[in-house]
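Remarks on the structure that follows.
With one protein chain withheld, the remaining protein chains of the complex are depicted in position.
So, chain A:
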Amino acid sequence: MPHRLLILSVFIVASCGLAYELVAAALASYLLGDSVLQFSSIIGTYLFAMGVGSHLSKYIKDEDLLARFIDIELLVGLIGGVSATLLFVIFAWVAAPFRVVLYALVFALGVLVGMEIPLVMRVLNARKAEFAEIVSRVLTFDYLGALVVSLLFPIVLAPQLGLARTAFLFGIANAGVALVAAQAFRAELRQATALRLRASIVLLALIAGFVGAEAVTRWSERGIYGDQIVHAQTTPYQRLIVTQWKDDLRLYINGNLQFSSRDEHRYHEALVHPALSALAGARRVLVLGGGDGLAVRELLKYPGLEAITLVDLDPAMTQLFSTSATLTALNQHSLTNPRVQVINADAGQWLETAPGSYDAIIIDLPDPSSYGLGKLYSEPFYRLVSRHLSDTGLLVVQSTSPYFAPHAFWCVVTTLDEAGFHTFPYQAHVPSFGVWGFVLADRHGRYQPPKAYSVPLRWLDAEQTASMFRFPADMPRPEVEPNRLNNQALVRYFEEDWRRVIR
């Protein structure tokens, strides 16, 4: 009986070992991207650590074999069980040491798992089983365990339980092996009761973890985003997070809210239609930024538009909004529409070399929170944009909040003035953002806000439009400098304005 029990434990131990490795690699590729790199480096680290573990196993004295085996099982169960949740919490709350913790965990697990099989073999050997038989049996079950998990993990466990609970489940299995072994071999163990007590505590803790894992991950997600994360990705340019709570989808870039599906229609209707509905003969439109495809969705309402070119820096962003089912439902597959061409490039670079002129140019870039982004709100940049705008064309720039960041907003207006445009600033109320600002600009100062809209809209109408172009008395225009590359005034204004607002 004890023989069989040990062989069975090999099966479980082997499955657990592989499971932790897969959980760590899957979590790393999910959070950090580049799955080939993550899988291969984690598997490599893990196998190497197992080698270290096998080597270390020789330092365990023969008389301690069983007790140490049980300890190791408990430790593996504990570390492996909490691994996914721990990593996730670290990633959510403190970004920097994530990789260090990840590889440290993988290494520690590898070392411990690497000690298991040699120990079991020595236990069996000490019981005078025949050596050839031991090797054959142990390794058979070892590999069998690996096979079972490698199939179960992607098909059942990861999708059904999620990574955090999968890890806890295997932790429970490890601790279970420890408890059963402590029970079965109690006669041979010196401190059997203490071991059993330890095993029970770990087992209970892991079960509690299994039950609570969901809550912990949600809590850590909520710690940053308030809602559950349905997509998280770190690209070379930014960190993309999509959250969902009931029917509210939200996109965060580097932790800043980009839209909420509850009210994004207000933002995008305000961004697109005051310009487009004033341009009867528009055929070609350029969108800079706006990789979520929502502005393009609005543009596609105009049957007269022949070509829409969208230039967004990050291929991961446009890829995500071209393929994810929930997100393409939101942008109505705008990015894969045949009238739309998606280009992944830096808008500055692209404008320097691209030919062509457009009837409308819509600039939907992230707020000017860095010197790099600040350059794309500068006078030389607007002059560059101007070279691509047809003589009667219209330019629209999302320009942060005139209410919360008045200096930044009016700095954009002043910069466009300086670059030779006539400007028509306006503001709209978007509940999840507050009052938001846009600047419309043309060459000759002839722009008139539309008196009626011929495309289907959810919110915008002629009255709204008229009031958008009026700035109430509590939003006066402050005296500001234009945004020059030499001083990057806008980045400064933006920082100072928002610092005053955010406590």
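Assume a residue touches a chain if its C-beta (ideal position, glycine included) is under 8 Å from a C-beta of that chain, and two chains touch if they have at least 3 such contacts; residues count from 1.
Convention: contacts and distances are computed from a predicted model.
Visitor: Looking only at the UniProt record of the hidden chain, which name from "Acetolactate synthase small subunit", "Branched-chain amino acid ABC transporter permease", "FAD-dependent oxidoreductase" or "Xanthine dehydrogenase YagT iron-sulfur-binding subunit" is the right one?
Guide: "FAD-dependent oxidoreductase"
Visitor: In the complete assembly, which of A:Gly212, A:Gly348 or A:Pro449 touches the absent chain?
Guide: The one listed residue touching the chain not shown is A:Gly348.
Visitor: Considering the whole complex, which of A:Leu197, A:Ala307 or A:Leu485 touches the chain not shown?
Guide: A:Leu485
Visitor: Given that one chain is not shown, which residue among A:Pro154, A:Gly255, A:Gly304 or A:Gly372 touches it?
Guide: Among A:Pro154, A:Gly255, A:Gly304 or A:Gly372, only A:Gly372 touches the chain that is not shown.
Visitor: For the chain left out of this view, which of A:Gly356, A:Pro380 or A:Gly434 touches it?
Guide: Here the residue in touch with the unshown chain is A:Pro380.
Visitor: Mind pulling the chain A residues that touch the left-out chain?
Guide: 35-36, 237, 313, 346-349, 352, 365, 371-373, 375-376, 378-381, 384, 484-488
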